[in-house]
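The following block contains the structure, expressed as structure tokens.
Partial view: only certain chains, each at its native spot in the assembly.
A and B are the chain letters, set down in written order, and residue numbers restart from 1 in every chain.
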Amino acid sequence: MVMDFESLTNEYGHPMVVACGLYRDGKRVADLKLAEAKLSETGDAGFLWIGLHEPCEDILQHIQREFGLHHLAIEDAHRAHQRPKIDVYDDAIFVVVRTAQLQGAEIVYGETHIFVGKGYVITVRHGASSSYAEVRQRCEREPRMLAHGEDYVLYALLDFVADHYFPVIDQIVEEVNEIEGHIVAHSFTTPEIDRIYELRRELTTFRRRVTPMLELCNRLERYDLPMIDREIHPYYRDVYDHVTQVNESIDSLRESLLAAYEAAVMISSSSQNEVTKKLAGWAAILAIPTAIAGIYGMNFEDMPELKWAYGYFVVLGGMVAICGYLYYRFRKAGWI
Amino acid sequence: MVMDFESLTNEYGHPMVVACGLYRDGKRVADLKLAEAKLSETGDAGFLWIGLHEPCEDILQHIQREFGLHHLAIEDAHRAHQRPKIDVYDDAIFVVVRTAQLQGAEIVYGETHIFVGKGYVITVRHGASSSYAEVRQRCEREPRMLAHGEDYVLYALLDFVADHYFPVIDQIVEEVNEIEGHIVAHSFTTPEIDRIYELRRELTTFRRRVTPMLELCNRLERYDLPMIDREIHPYYRDVYDHVTQVNESIDSLRESLLAAYEAAVMISSSSQNEVTKKLAGWAAILAIPTAIAGIYGMNFEDMPELKWAYGYFVVLGGMVAICGYLYYRFRKAGWI
């Protein structure tokens, strides 16, 4: 009895089997039911490209049996939250990538597992990653390239994942530029300092997911791996270049944010001190008339100044003179 | 005379010899007395799996003689507090791992030494590490895998150790998330800052024990070591992946804590300055009526204002006006 995998839906209510096409000479020659897709029928130059979305245990067991996948790889594909990596089994490779994209202003992360072997490419999507229907269409529009087979499909998938990193970076760059502008202008506010803290946390997470992609692409370009033809190497290098750019942007942004954070804290603390200093300056000026007035407010019977004509005005004048002088001095010294 | 090692107990009151089984073709075929377990009787495909718990000198000397173990390895197994490592002796390997688990909210560390050679796997537990009875049961439930022999048992042990790191990490992640939430909300308290300090210390210790596991697993996967078949390499790589994840989580947590610590200190110092500034602002405002009142409290005989009708109210009004103006200015400048 053949199971009807196509009718199964995952927790998002989407079908678990997204696509299952047979390709030959760069063209899709058939759309199959997953249960009927046999490795034995792909022929020498053909391959199956199967797309799964949070598949159930049954489907994974089916493809493991049908395509002879290593059970450690299947285990990984079942449990998401792997690091990006490439595992090589005798004649097959297993690739894990982490996807990132914007949903409004928020970064959402997904995960895709890719099995590549003679005659098949299987993608297993987890979480928020976009559908690879677009990759499939792009590939089918370039049959000459797609004729390279399984390794070209793997490239197309990685390229698609890497391309989606850029809008995320661009948005953060914009925010950081704005923040930096405010810092140079000394016009930032407390919530902006908090925002720097949050952006640093976001970048730390993003970086942890992108950095291992570098090693992954590097291995695909440098080493002779099963299924990967040398002619496709420049393509993997191209993805490597993109991921390197993303990685450097992240490092550069982290550095900028650290510098911005330090500068903001310094400026903010410095301006608080400035105010305290100013207030202390005024308090010192006001302490002068208070002290003098206190003296002439004493009740001694014999205080000759009190009886002077214009004594009051002389003292008042004295106070103004001293305060004025202090004001002039403090001002000149930049204290108030 | 054959010693009865089974009757010996360690300082915890537990038997020193936990288990001593003879395995063949993935199945336990006999439970032996330690003193009767002979390497000569395991046959070509069989092996002994011996579990010891803080064994005495006598037992260690017995196994050294019986299995031809290197005396430097035995010395290490006797003295705990080794770094995780793998030592290769001509035809045998000696592995040290550090275990970690939660006991309530506290992390407790243990240490296990593993001797692997043709025909035997011997584990020597020290301190708080869990019993490996569970590993034994798991292995016996998968006879097809266990049939691979000594190297598979070593994998199963390492996998078990690595799996126990995750709950420790998970608990710390939870605490750090809570702390970060409070920082973003500016609602943390002084004991929370102290807690960050303690968590940083805990992570430093944890990291020191986990990091060398990376090299250990890497060597098991990459190099041709005695006893380790190539078919088991993917399993060691899987453990390596897990340890890498733990290691990255630790690094990431350390980074987060450092950033949280700095942010907390900044916010806390900034809010103290804020208060001091506010108080200084109020003191400056109050210094105005004090000074003015002092002046009209002077006892000069000739102070015309004192005799004015409503002089008192004019001055009072003046004080209120000046203070009100200052209040308005300070408020607008965000000083008070």
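Heads up, the rule we're going with is that contacts are C-beta pairs under 8 Å (C-beta built on N, C-alpha and C of every residue); 3 or more make two chains touch, one makes a residue touch a chain.
Bear in mind that the values here come from a model prediction, so they are computed numbers and not experimental data.
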| item | value |
| --- | --- |
| Overall copies of the shared sequence [whole complex; 2 in view] | 5 |
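The definition used in the following text is that only the chains that are shown with their structure count from here on.
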| item | value |
| --- | --- |
| Centroid distance [mean C-alpha coordinates] between chain B and chain A, Å | 26 |
| Of all residues in chain A, those that touch chain B in their complex | 70, 72, 82-83, 85, 87, 89, 194, 197-198, 200-201, 204, 208, 265, 268-269, 272-273, 275-276, 279-280, 282-283, 286-287, 289-290, 293-294, 296-299, 303, 305-307, 309-312, 315-316, 319 |
| Chain B residues within the chain A interface of the complex | 180, 183-184, 186, 234-235, 237-238, 241, 244-245, 248, 252, 255-256, 259, 263, 266, 269-270, 273-274, 276-277, 280-281, 283-284, 287-288, 290-291, 294-295, 297-303, 333, 335 |
